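Of the protein chains in this complex, one is absent; all others appear in place.
Moving on, here comes subunit A:
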Amino acid sequence: MSTTILEERKAQIHRTGEGAIDIACNRESLAGAVSQRACVFCGSRVVLYPIADALHLVHGPIGCAVYTWDIRGALSSGPELHRLSFSTDLQETDVIFGGEKKLEAALDELIDRHNPKAAFVYSTCIVGIIGDDLEAVCRKMTEKKGIPVLPVQSEGFKGSKRAGYLAACKAMFRLVGTEDVADVSPVSVNILGDFNLAGEIWIVREYFRKMGVEVVANITGDGRVRDVGRSHGAALNLVQCSGATLDLAKMMQEKYGTPYLRVSYLGIEDMADSLYQVADFFKDKDPGIVGRTEKLVRDELQTLMPELARMRKDLEGKKVAMYVGGSFKAFSLVKAFRHLGMQVVMVGSQTGTKEDYAELEQITDPGTVIIDDANPLELSHFIKEKDVDVFVGGVKERPIAFKLGVGFCDHNHERKEALEGFVGMLNFAREIHSSVMSPVWNFVPRRANRVAEAEKEAANE
């Protein structure tokens, strides 16, 4: 009775060019399907985690806190409070009698110990069930400690990761508007949806510095509570990543009239295009900005392109599959791979929307598999079917590729290589090249047997 694709999953898979795209998405994961997805709590934790001078307290049994202890490569240029894993470590008696007292006491002691600028308190599955009043405890502790103590309603079972993004944005939005903005430049932006993995936000900030654009708040990579508090003073919000912080941008637009642009810092076109969009936005206020931006892009490309061309010689025609969290990243990667002469044959995402998938269909070649909320068996099925040379994903996807004897590039939140910006494109190309061109694939049974068979056939002829 084995089937690779369960009947209930079939609507979540589409092939480019084969009929109109009407992919099912934004569904709850199917029981027993071994989804690669996480939960609401995960969504909130991803977004808020990099705020480095805030205390992040997970209210629940120990698991949720330990599995998210410093797992992401979000770097800070100053405080590193975010890299510690705090939990109320609920025990059976707390579950029976309620965890509010323990939460209060935990906040009391942790805020005294670390003097954070704010505290985020994450709700987990169990807290949703036992009904602790997070809002009330946080209100009380805000008054007592004199810092914002913010509840994050992230009970794991109340939706998908996407719902966690919204919970995170709601928590952050309470901070927005709490600081003075008198000294903010009229040519200024907030960077939303970048988490400073491997220091990526520093690359992007350097571009803006060269363009003459002030960055008010990093939301949330290398983030600071005070910066979020004055982010409403920025003239423009730049939103990267399809889902994570778009809600915050929308809330800010509604309340403070801050416009937003959707950008991506991955790949050559999208990086350049994002910078040009910003230059275009500010050109009336600062006529020199367009020229400065053009020069910046030109200089960067001059060093980048010859290196890329060298690697492209080896990579031309190789096939790529990718499975990413948000589908927005996939758009950029499809284009980035074209620069390397490589063909994307499968794109999947955990949290794509109908619009995202429709756009993916537009930019991918006929026959490309587009898939929502996949699982290991489906991923391995398509890797084999498409005979891919390299797979792009996260830690959970890595052994799937490796077991099949396929190269891999870690492009999720745990990456330790900076892959954004022009220099990031170079790092990306190098990583792809080093994996795809490694001699180890010669020894992997799937490839080795193929070579042996080809040799046998040649001998028979």
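The rule is short, and it goes like this: a residue touches a chain if its C-beta (ideal position, glycine included) is under 8 Å from a C-beta of that chain, and two chains touch if they have at least 3 such contacts; residues count from 1.
Everything below uses one rule, namely that contacts and distances are computed from a predicted model.
K.L.:
Have a look at "Nitrogenase", "Cytochrome ubiquinol oxidase subunit I", "Sulfate transport system permease protein CysT" or "Sigma-70 family RNA polymerase sigma factor" and point out the UniProt protein name belonging to the hidden chain.
P.N.:
In UniProt, the chain excluded from the picture bears the name "Nitrogenase".
K.L.:
Consider the whole complex, including the chain that is not shown, and state which of A:A54, A:A74 or A:L90 touches that chain.
P.N.:
Per the contact definition at the top, the residue touching the missing chain is A:L90.
K.L.:
Sort through A:N26, A:N115, A:T303 or A:N449 and give me the one touching the missing partner chain.
P.N.:
Selected residue, touching the omitted chain: A:N449.
K.L.:
For the chain not shown, which residue from A:I126, A:V149, A:M271 or A:I370 touches it across the whole complex?
P.N.:
Candidates A:I126, A:V149, A:M271 or A:I370; residue touching the omitted chain: A:I126.
K.L.:
Where the complex has a chain not shown, which of A:A11, A:A136, A:A309 or A:V395 is the residue touching it?
P.N.:
Selected residue, touching the omitted chain: A:V395.
K.L.:
Residue-wise, where is subunit A in contact with the chain that is not depicted?
P.N.:
Interface residues of subunit A facing the absent chain: 1-4, 6, 28-42, 57, 60-71, 83-92, 94-95, 102, 105-106, 108-110, 124-126, 128-130, 156-160, 375-377, 380, 383-384, 394-396, 398-400, 402-405, 443-446, 449.
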